[in-house]
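Excluded from the complex is one protein chain; the other protein chains are retained at their positions.
The block that comes next holds subunit A.
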Amino acid sequence: MKTLKILVGVAFVIAISAFAIDKVSDSKAKGGYVIGDIATDFELKNIDNTLVSLKNYENAKGFIVIFTCNHCPYSVAYEDRIVALDKMYKDKGYPVIAINPNNPKAYPDDSFDNMKIRAKEKGFTFPYLFDDGQNIYPQYGATKTPHVYILEKTTKGNIVRYIGAIDNNYKDPTAANEKYVENAVNALLKGEKVPVEITKAIGCSIKA
């Protein structure tokens, strides 16, 4: 009973102190892109300290844009598969562009320095960009990590062709029997319609 009283007391203190923070996160952007929208380009800092924009990729046919981060177990579970996707599709014109959308103040693990360390450890073969100021992910409508947007480059701009998960089994790549991203890019390379355009997955909430 005494512990309960203490717990209640502590909870109230947290409730009051958390109030201001929660008010801010309530106003987070709703919406984001739907299939067929033109995705914004960006100029974000890569882990090699260069600035990366989609417009720099003159020979690309499109992009596999993945919002991901260091701290999230679901992102970590997919790291090897993200590297594999880049290796598989970069030469075919669909490079992976990874973006860390998190504010390092919310998740210190997701700081720019820690991004460099993680990319080196895992041998990332693709740019790993920092959404400094957290301005890009709300425009896309990413809510969690990992969250994939496949873009097709056209004369009108980069058109969103797929939004969602990498595949249907975060735990075990060998058990994944729906490879959403591969299927989408394969279809686009053949000039076909993406078979499954939107999927959902559990992920870690992005914190601005």
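Keep in mind that, in the parts below, a residue touches a chain if its C-beta (ideal position, glycine included) is under 8 Å from a C-beta of that chain, and two chains touch if they have at least 3 such contacts; residues count from 1.
The rule we apply is simple: contacts and distances are computed from a predicted model.
Participant: One chain isn't displayed here; going by UniProt, is it "Heme exporter protein D", "Thioredoxin", "ArsA/GET3 Anion-transporting ATPase-like domain-containing protein" or "Sugar ABC transporter permease"?
Facilitator: Per the UniProt record, the undisplayed chain of the complex is "Thioredoxin".
Participant: If the hidden chain were put back, which of A:Leu44, A:Cys72 or A:Ile99 would touch it?
Facilitator: A:Cys72
Participant: Tell me which residue among A:Gly62, A:Pro104 or A:Gly203 touches the hidden chain in the full complex.
Facilitator: A:Gly203
Participant: In the complete assembly, which of A:Lys156, A:Lys171 or A:Lys190 touches the absent chain?
Facilitator: A:Lys171
Participant: If I consider the whole complex, including the chain that's not displayed, which of A:Tyr89, A:Tyr107 or A:Phe124 touches that chain?
Facilitator: In the complete complex, the chain left out is touched by residue A:Tyr107.
Participant: Hey, which subunit A residues sit against the chain that's not shown?
Facilitator: Spelled out for subunit A, the touching residues are 3-4, 7-8, 10-12, 14-15, 18-19, 22, 25-26, 71-73, 77, 106-107, 143-144, 164-165, 168-172, 175, 178, 180, 199-207.
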